[in-house]
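Note that one protein chain is taken out, while the other chains of the complex remain in position.
After this line comes subunit A, so read on.
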């Protein structure tokens, strides 16, 4: 109650105070309001900024992680490829090394074998020396043969000479040309003359006259020459007795070549012989002795083959094969006369 009392007592003071206070409040209201706004705006701004800062920090973190992740991924890839390349290079190197060794080995062993080459060249050298030796032998052999032939030819020539000059042979009384009395030994020719048979007149080579006046001059190797005169008849020492004909004439008569007439020259049985000969020839050429029977008269039975133009269905009647009045009723167009006859 005391309080109430005290309040009542103070009432009078209180009411003006109240009014004063209310007025003061009204007077300051706007300023306070503005101040409140400022305070609130600052506070709110701070809070939003703090939030944004927070957000930024979060974003940074996220980005950091993401970028780190990407970079690591990229790096891992990079390392992988680098490693791969390194590996490949290494492998290639090693492959080259292996191939090098192998190829070297292979070529040395099979393609360019040094020892084989050496051996081959030695073989060639040996072969060469063999060939040289053989050829040398061949050449010397040829030379010897040639020499021998020449010697033989010379010998033959000398012998012929000796035969020709046989009259130079020395006799018991008179020494020959080759047997000079002033020499110790006679000449070699002397012995040759002794051995030789004198050349007889009959051995003279006869002129071959088989070509009947045709002489072969077409190869220009021999110069052309006119026919020489025939040999003169031998000279007789003494004249024969009696009224003989001229010697040349007689000889000519004697040595005249035989010139038979055709009738004489031909054999009497030549016709028969020729027939026999033809028969024999035919027999020799033929494959069979017996004629092949079925075809013996083949050519006779050959049918006549008409030309293509003329071989129509309606043939011409062969001219005069039977008679001129033959009729073929089957070929008539109308049956009138056929029925009339039939």
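Note that in this section a residue touches a chain if its C-beta (ideal position, glycine included) is under 8 Å from a C-beta of that chain, and two chains touch if they have at least 3 such contacts; residues count from 1.
Simple rule for what comes next: contacts and distances are computed from a predicted model.
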| item | value |
| --- | --- |
| Omitted chain (choose from "Sperm-associated antigen 6", "non-specific serine/threonine protein kinase", "P-loop containing nucleoside triphosphate hydrolase protein" or "Ubiquitin-related modifier 1") - UniProt protein name | "Sperm-associated antigen 6" |
| Residue touching the undisplayed chain, where the options are A:130, A:151, A:177 or A:271 | A:130 |
| Touching residue (missing chain; options A:69, A:83, A:138 or A:244) | A:138 |
| Candidate in contact with the missing chain, chosen from A:24, A:62, A:86 or A:117 | A:117 |
| Subunit A residues touching the omitted chain (full complex) | 117, 120-121, 124-125, 127-132, 135, 138-139, 142, 146, 211, 213-220, 223-226 |
